[in-house]
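Heads up, one of the protein chains got dropped from this complex, but the rest are sitting where they should.
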Amino acid sequence: MGIPIEALKSKLAGIEDAVFKQIETTEDEVTLIYFSSLVDKLTLHQMVIRPLSEGILENSSEVIVQPNISELISAITEGSTVVYFPKQNVYLKVNTFSAPSASITVTDTESTVIGPTNAFTESLETNLSLIKRRIQNLNLKSNNFVIGTETHTQVTVLYMDNIANKENLDIVIDKIQNVNHPGFNDSSILQKLMDNHPFSPFPQYHETDRPDNAVSALLDGRIVILMNNSNGVIICPISFFELFISPEDYYNRWMTASLLRSIRFFGFFLTIIMTPTYISVLTYHPEMLPFDVLLNLQESREKVPFSPLIEVLFMELVIEILREAGSRMPTKIGQTIGIVGGIVIGTAAVEAHLVSNTLIVLVAISALLSFLPPNFIMSNTSRFMRYIFIFAAGMFGLFGQMIAFAWLFHHLLTLTSLNTAYMTPIIPRKSSDLLDSFVRMPAKFLKHTSGIAKAQSKKSPPVEKEE
Amino acid sequence: MRKVIILFFLVSVILTTGCSDREQTQPSLEDLALASSMGFDLGDHGEMKMTIGIPLPPNDSPVPTQVFSIHTNMIQEGLVKLSSESDKMIVLNQLRTLLFSEEFARSGKVTEVVQHLYRDSTLGNNVRLVIVKDDVEDVLSGNYSENEHMDAYLNDLFQPNLHNSFSPFTSIHDYMNTQTSPVYHTMIPYLEKKEDVLKITKIALFDNKKMIDTISTEKSLLIQALSGVNKLSPISVTFHGNEIDKEAFLEQIDSKVKISSNKSTETPKVAIELKIKAVLIEYKGDRDLTNSKQYKKLEKEINAHLKEEVEDTLQYLQEMELDPVGISEYFRMYYKGKWTEELTRKVTSDLDYNVTVNLKIRNTGTLR
Partner (left out) sequence: MDMNKVKTLNRYHVIFLIQNVIVGTSVLSLPNRLSSMGYSQWWMPLLFGIVANLLLIPIIWLGLQYKNDTLFVIHEKLFGKWIGKLINIMLLLYFIVIIAAVCSSYIELVQVVALINRKITIPLLIFLCMVVYIVSGGIKSIARFCMISFLLTLWFLYFLKWGVMDGNISHTLPLFNFTKEEFFTASKKGLMAIGGFELISFYFPHIINQKKAFKHASIGLWISIGFTFCFSLVSVMFFSQWQLKNVLYPVLNLFKEVELSFLERIDVLGITMWVFLILSTVAAYLWVAKKGLDSIRSTPKKIHLYIIAAVVFVLVEFPYMEEFQQLMFERVFYLMYAMFLWPILLCFIHILKPKKSEGGE
């Protein structure tokens, strides 16, 4: 038994930052093997060299009893230092991972006015610490997995042992173990690989970078998946309606929270039907609007040479381009482009009689509405959905829109998140869910875990047999 | 997987046909001429003369309203002919007012026209019918300097508000309903053009399909009150019978009517109880209204006056054998078998009515 150091040397050949350092101690001449890119000099000195010279290294390290080469290699790639004692032919492993990592910052994509502002970072350890310092409870359990056939990314599945549904947990673990993908840059890739309906435009898992979101999900019996090097964590299962819930709803007073929440939810439907309705009314149903409004519309449309469909498409695409350009540009330029582009192009297009000014208003409002959902993927979805409705309206007016609506609703009804139905409010699950739906009742009443989590906690009334 | 295929198929069909079938698409809003008023006169040889008023967008035209007219026998044919005259396609989706000249109404052709429009599903129900004293074309092409937009003017004239509740505001549905129902007779507001002003001066009464007479707005108001309208327009009372009181003016009138019949078509009898609550806004006369006795007496006087008016109105209707109030409905409710127009006529002419008016003056304004 025992692996000669040459075997390791040949494995690590061609990796310039692999260091083989010879150190002479009183008894032996030991070899330290590590990646200099992952191990800081100071840490190395503190953790390995000093204990070595004092002869107490065995206390702070792990003896690899039956070394095999792959275990050693994975220890080194993880950032540990492997210490080789040639005389005894023993390998010791010391965790010296000390690559620089970013500090905890304020969340950018899911900012709120009130409430905690910390965001997850791209270090798994830090992210775990952000959750663990909020839930100081032994019931918070975790399972670790290594996925990614090339990247060997570490994934942690977190759940509350006393609340979370074990079936759900099994499904999640099964899904993660069956993932076969070379590499993961972000948890969203894992999320997409776990989808039941990969062709759907809707997100089927919630991704957040707010620890408070993750914690409240855990307490509700959901399962949270963290991934190393990714600042988003996955929450599952979720329902359609929850994509419109912001953690701020729970920090606000209940009436305000209910109002804002309803605006967000109905805003989603408004943003997808606003400009399509403009097309329908102008092309097929001029009788629907009051006469005065129609006369104004007629006047503003008088010199526009395109059909309403083309006009709307043109303006919607301009908005998309502005938004995309703004997000690709450096922040400082981006802001100016956004405002200048919006105003200049808008007014110029009306002046040049390319579009009617009523449409500018509608497009602007629906663009704003599309940014209401706290989940950014959802806001992207709403923009995509709008084009389906625009074409449907262009073809058949309101009838087309209604058919598109039927499609949308039916699609949402068949979607599942972790094999649980997605449209929980429509498919009745638990009456206590209603307390935290369009109206968020005062915190005193929100005692129950939600139906979709199928939690095992006693606090929850029995779940309607559904799936 | 199949679902996905269907989804893509749906989307692609929508995408492709949405863009491609240009030839088939409807003309969009700017290519339409939205007619807001439509009028009918009787031509020299008994044919129809159709006039159409199309309001133009406010800024870019010298005239606020385009008016076309044509001699035609069929409405749709006329519309097509006029469309070729105007550069746009004339549609009736936003029609608001339908005018008929008195001559036309008396000839009994109104029903034919209205029935045609009632069939048209593009028309809404908020189309009001009007009888015009002279020529419809005159009214539509007139120049109303105060209200430059003729259509808005016409439209406002026929919007129900507190001061014109004497008008029946007959819509297409109302017209068809009263025409085809064996119980009711149709009423339509009667418009007169005086110089630059349009005014609803009277109410036209229809017997069957023909207009036969007009009644004053005061009488019409009472008819409205009897047929169940709750808020009445102001009433001015001029006393004749006594020395002390001269005139009074009532406002903010709430009325409630209760009609009960004796259920017999042989010897029809009805008891009509009209409860009115009003504010006495103006009073000319020698009573001291701070004195509650005097006040009560005045109430009684007005009461008697109103009762007389109601009885007058009913008597007039009885003479004409008309029933726009729908009193015979209270007999039909209890009549087994098919109710016919003859029965309505019989009931109306044999009717024995007992009117009670119950007036209560709420206050007399803020001055003593």
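In order of appearance the chains are A and B, and numbering begins at 1 in each one.
As a working rule, a residue touches a chain if its C-beta (ideal position, glycine included) is under 8 Å from a C-beta of that chain, and two chains touch if they have at least 3 such contacts.
These figures come from a predicted structure and were not determined experimentally.
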- Message: With the missing chain put back, one of A:Asp249, A:Glu287, A:Glu311 or A:Asp436 would touch it. Which one?
- Response: A:Glu287
- Hey, which of B:Ser121, B:Asn161 or B:Thr267 is the one touching the hidden chain? B:Ser121
- Contact residue for the chain not shown (choose from B:Glu103, B:Asp245, B:Glu309 or B:Glu329): B:Glu329
- Tell me where the left-out chain touches chain A, residue by residue. 196, 284-285, 287-291, 395-403, 405-407, 409-410, 413-414, 416, 419, 423, 426-428, 464-467
- Residue ranges of chain B at the interface with the undisplayed chain: 2-3, 6-7, 9-10, 13-14, 17, 24, 26, 121-122, 124-126, 173, 176-178, 180-181, 326, 329-330, 333-337
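One rule holds for everything that comes next: only the chains that are shown with their structure count from here on.
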- At what distance in angstrom does the C-alpha mean of chain B lie from that of chain A? 62
- Where on chain B is chain A touching in the complex? 3-4, 7, 10-11, 14-15, 17-19, 22, 25-26, 28-30, 32, 34, 36, 55-60, 91, 93-94, 96, 122, 124, 151-152, 155
- Message: Show me the residue ranges of chain A that touch chain B in the complex, using the header's touch definition.
- Response: 199, 281-287, 291-292, 294-299, 301-302, 304, 307-309, 388, 391-392, 394-395, 400, 404, 407, 411, 414
